[in-house]
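Have a look at this one.
Only one protein chain is missing; all other protein chains are in place.
== chain A ==
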Amino acid sequence: MITELEMGKAESELELGLGLSLGGGTAAKIGKPGGGGAWGERGRLLTAKDFPSVGSKRAADSASHAGASPPRSSQVVGWPPIGSHRMNSLAAKSAREEEEAGKKKVDDDEPKDVAKKVQVGFIKVNMDGVAIGRKVDLNAHSSYENLAQTLEDMFFRSKPGTIGLTGQFTKPLRLLDGSSEFVLTYEDKEGDWMLVGDVPWRMFTTSVKRLRVMKTSEANGLAARHQEPNERQRKQPV
């Protein structure tokens, strides 16, 4: 018989309702597998612990140090799915290019000289505990609230049309008011990490280089807000 899968804190089970059974006639329950915080609502989000340690070419870099560069999406083993011969050739090519250019290997997130390689308006967003970074188009947003909503959707999205998989499982991110586990931070053109929301939106969009959804506990020492996060009321209705 099927063993009941252990569920995470908030169980969201969906009855298939198709009368499937394996031998015994019990209706199948489709639910989210448990085991660690790796299972986001909106689908499978990798975490640092998902980096297979066998056969991995690049070491997992957990984003637990404030200010350290967030894990690159390329650190997922076997992605993009290019054969190793081709991968080696590409890696060798970029190493040669940099050698020829005479400069030492620069941080990958710095804007590249070749204009065609820069995606105007798109900046990278990484979230602590999530291996794969995402990209967001700043030009498509008009305010901080807008941006925060997009990020919330991106990392904690509830799927349209599916009941029972939203809500209780994860609290809204509330990235801007400091009341949740996470805060939104950004790296500006000078390389400093700041809390998002302090400067007018327009000024922000011209100076932001990339975003990071950081654990509030790690955000100490960043450019301070006018109100400490833990002074915020948590009595606000959810």
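Heads up, the rule we're going with is that contacts are C-beta pairs under 8 Å (C-beta built on N, C-alpha and C of every residue); 3 or more make two chains touch, one makes a residue touch a chain; residues count from 1.
Everything that follows uses one rule, which is that contacts and distances are computed from a predicted model.
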item	value
Identity of the absent chain, which is to be given by its UniProt protein name, from "GRR1-like protein 1", "Ribonuclease P protein subunit p14", "Integrator complex subunit 9" or "Origin recognition complex subunit 4"	"GRR1-like protein 1"
Touching residues (missing chain, whole complex) on chain A	2-6, 14, 16, 20-22, 28-35, 39, 42-44, 46, 50, 52-57, 72-74, 76-87, 89-91, 93-94, 108-109, 112, 116-119, 124, 132, 134-135, 159, 162, 165
